[in-house]
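One protein chain omitted, others in place.
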Amino acid sequence: MNKLTWFGLGIVGFFIIVAIFAPMIAPYNPGQIDIENILTPPSSSHIFGTDSLGRDLFSRMVYGARISLMVGFIAVGIAAIIGIALGAIAGYYGKWVDAIIMRFIDIMLCFPTFFLILAVIALLEPSIINIMVIIGATSWMGIARLMRAEILSLKERDFIYAERAIGASDLRIIARHLIPNAMAPVLVSITLGIAGAILVESGLSFLGIGVQPPTPSWGNILSEGKAVMGAGWWMMLFPGLAIFITVLGYNLLGEGIRENY
Amino acid sequence: MLLQIKDLKVNYAGLEIVRGIDLDVDKGECCGLIGESGCGKTTVGLSITKLIPERKGNILAGEILFEGRDTLKLTSEELRGIRGKKISYVFQEPFSSLNPVFTIYEQIRESLEEKDNPDARIADILKNVGLEKIIGRKNIYPHELSGGMQQRAMIGMAIASRPDLLVLDEPTTALDVTVQRQILELIMELKNKMNLAIIFISHDLRIVFNIADKIAIMYAGSIIECGPKGKIASNPAHPYTIGLIDSIPSLEHRKKLFNAIGGKAPLFSELPQGCKFYPRCRFRIDKCLEKEPELENVSHGHVSRCIRIGDIVRAENRHNLQA
Partner (left out) sequence: MELLKINNLYKTFKKHRVCAVDGASFSIFKGEVLGLVGESGCGKSTLAKLILRLIDADKGSIFYKGKDLLNISRNDMRKTRKDLQIIFQDPYASLDPRMKIGKVIEEVYDIHKNVSERDRKSKTIELLETVGLGETYLNRLPSELSGGERQRVGIARALATDPEFIICDEPVSSLDISVQAQILNLLIELQKRKNLTYLFISHDLGVIGSICDRIMVMQSGRFIESGSYEDIFKNPQCQYTRTLLESAFLP
């Protein structure tokens, strides 16, 4: 692995640790309002400053990491399950099964994803769960295509014929032999997908239809910061940097995995 | 002597995989270099014109005298004047050796030693390698030819510069048996017509017995037996050679078990002490472990790297292999 991959892994690992240990790392309760200290710039008592309600920005960012990463992981987890299953089935069974799944993917790809999400959120209510499900349900197509392509070439290999010759069921062949051997490129796609999902969540929250205040997420902190941009530069700088660095980390890691397989 | 390899040692990926090879090839002579996969035979072939990829391997010691000049001491400029001109190569996979975006005609023209009036010369070459069918057809690409015809085209490119030495590395392994036969006949014919020296690298004894004048057998990076074809076939003097010959399927031994060599070839990272063949040898004695044997004379021009030469020749009353 090269240095950049390690760097990416370091960033990813760092934010995961921050998210897991948020209660221990955050110096204040992220929801604690302090009218006396509204919009104080970064100082020794509030290292990232405070927001327009006097809440500690650093603590909100730490808890926001939890939300952002959770949305990223679970949304991509949903996408991976759908994508791997449909891709594997299409690739293995071929013929009409493949044709139906592939046309369905084509249809899904025709929708402008972000507007589809906007429309669905407008109909439902903007909760964290809805956001994760909707991001997952609209981002599995790339994974499915990769999976299918890998399986198409793997299933002609002799060891798959050998499995069938010893009487292995289709489910066993797909789950134990095909999918594990096809995972490398899918893993790259998943890693890059997490970065994408974090960006989408931030975008939605920034527009006010994502994670709803008072729950902190990087996107909605950024959105609150926009209102007070002149008075509190720190309100936009830190969440913006956090999103940028996290996405960079996942992209570097994804590239690293790609090169090592 | 056209080519003399003296005590060649080559390092590859940190391991010495050619451990002191001596080999002579004369004009008009076909020398078969036999060995199993990973024994270092291909590396020997590549070393002759320093074709070993620099990042992976390097030549540690030795001399390779080609027409009296040591190719290992030549500059890369001078080497380019020899490679593909005086010494040509043909490799195993014709399709991956040919450039798919150029026509056969263009690729042969590239290899010509004199560039004027190429059409007549190319027609002559195509005729020589049995590709009369595509004479005058300048727009034929490699994928339009069968595997056998591709290999004929490769041989055509190799002889286009009228080389003195041809290094053939498993040239027929990827081909069907009937095609293989035709290609071997073509090589023999060209050898006689052009008085070519040939190094024929192969894992298949049956082929080498048919085509070579002289045979060198490699095991674990060194030559363990070398001699004229007839002597190797009728009077092999190394237990490994005997094992290889016994491993050839033969109709006389129909339905019987082969007198096969046991075990497997050692890794270069864990070569045994003393004789490298000791662990698999059916003639082994404790003395074999003391040091690696030197090549010793069996008879004129026939050497073997075994301290039990005398016993082996007497012990094994081999049936005569008609080559």
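Going by the order they are written in, the chains are A and B; count residues from 1 in each one.
In the analysis below, a contact is a pair of C-beta atoms (placed from the backbone, for glycine too) under 8 Å apart; a residue touches a chain by one contact, two chains touch by 3 or more.
Fair warning: this is a prediction, and the values are worked out from it, not measured in the lab.
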Omitted-chain contact residue, chosen from B:Asp26, B:Glu63, B:Glu93 or B:Asp204: B:Asp204
Residue of B:Glu113, B:Asp176 or B:Glu189 in touch with the missing chain, whole complex considered: B:Asp176
Absent-chain contact - pick from B:Ser37, B:Thr75 or B:Asn117: B:Ser37
Among A:Ile81, A:Ala162 or A:Ile245, the residue in touch with the chain that has been omitted: A:Ala162
Residues belonging to chain A that touch the chain removed from view: 157-159, 161-169, 172, 177, 180-181
For chain B, residues in touch with the removed chain: 36-37, 176-178, 180-181, 203-207, 209-210, 243-244, 246-251, 253-255, 257-262, 264, 321-323
